[in-house]
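One structure is given here, and the rest of the page talks about it.
Just one protein chain is left out here, and the rest sit where they should.
Right, chain A next:
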Amino acid sequence: MNAHPALTARQHPVVQVSNLVRSFGQGSNVLDGLDLTIRSGEFVALLGRSGSGKSTLLRTLAGLDEAPAGTVTVPAERAVVFQEPRLIPWKRVWANVALGLRTADARERAAAALTEVGLNHRLDAWPLTLSGGEAQRAALARALVREPKLLLLDEPFAALDALTRLKTQGLVASLWRAHRPAVLLVTHDVDEALLLADRVLILDQGRIGFDLHVNLERPRRHGQPAFSSLRSRLLRELGVEEENPDEPVEELRAPARSRAPAASATRENHAVWAASTDALARS
């Protein structure tokens, strides 16, 4: 089944990493001879235990880590979205998105990107007035306006409440369809990886220990039989015992959930959170 465009064309690699080694101080190697290829337009999710070196790898690809050994080839056009939106508080939302653009139409381009993420009504807002979900969408706009060939996402949904997370995941999927950057999404949520990615990798002991092609039709849904079986496989690879395959697995999902209340500090998030618990109560 080669219905998916990313799989039909044998596209050229945009990321090539070989024998990447990275350690901090006198510690053991966090990345230890890692090899990785990401093709143009491919959506890759990277799973792994906390502390397994996912962020370290992503930072290397982003050019934020200056001291690794090995060969790393990445496109110059790349953009990063972190777990925190990292908007510059003293620049209005549009100026955040336009930051670093050197064309005369920077403001128009920023406005177009913000419209695409549904924030055209917040162009002149101060970042600190945005809700968690809005801020993360602005960060996505700021990344996409650069037309990256490689989009690096380091747990971008982890700090969002459950409903906002679902919406933002959907947004990322549609932005990816529209712009076709190669994506590396770091996550610790197996469902999220299966929902979005063409390939799911597991980082273990400093290398890519597992590489799974996800041949599911999009849009995907939790609970489809093929989805569930891939999910069980990934969980096994991650060393998580599945007691009841239909229940969310707490070991993996707990970190994401425990962060949600912190994000819900803003009023709007509270509202969304309340709405989601309402919805749960009614169903």
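Just so we're on the same page, a contact is a pair of C-beta atoms (placed from the backbone, for glycine too) under 8 Å apart; a residue touches a chain by one contact, two chains touch by 3 or more; residues count from 1.
Just so it is clear, contacts and distances are computed from a predicted model.
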Q) Considering the UniProt annotation of the chain absent from this complex, which name among "Sulfane dehydrogenase subunit SoxC", "ABC transporter permease subunit", "1,2-phenylacetyl-CoA epoxidase subunit B" or "Putative diheme cytochrome c-553" applies? A) "ABC transporter permease subunit"
Q) Thinking of the whole complex, not just what is shown, which of A:25, A:51, A:89 or A:219 touches the missing chain? A) A:89
Q: Quick one: say which of A:48, A:68 or A:127 touches the chain that got left out.
A: A:127
**Q.** Touch residues of chain A, complete complex, unshown partner
**A.** 62-64, 78-80, 82, 84, 86, 88-91, 99-100, 126-129, 142, 146
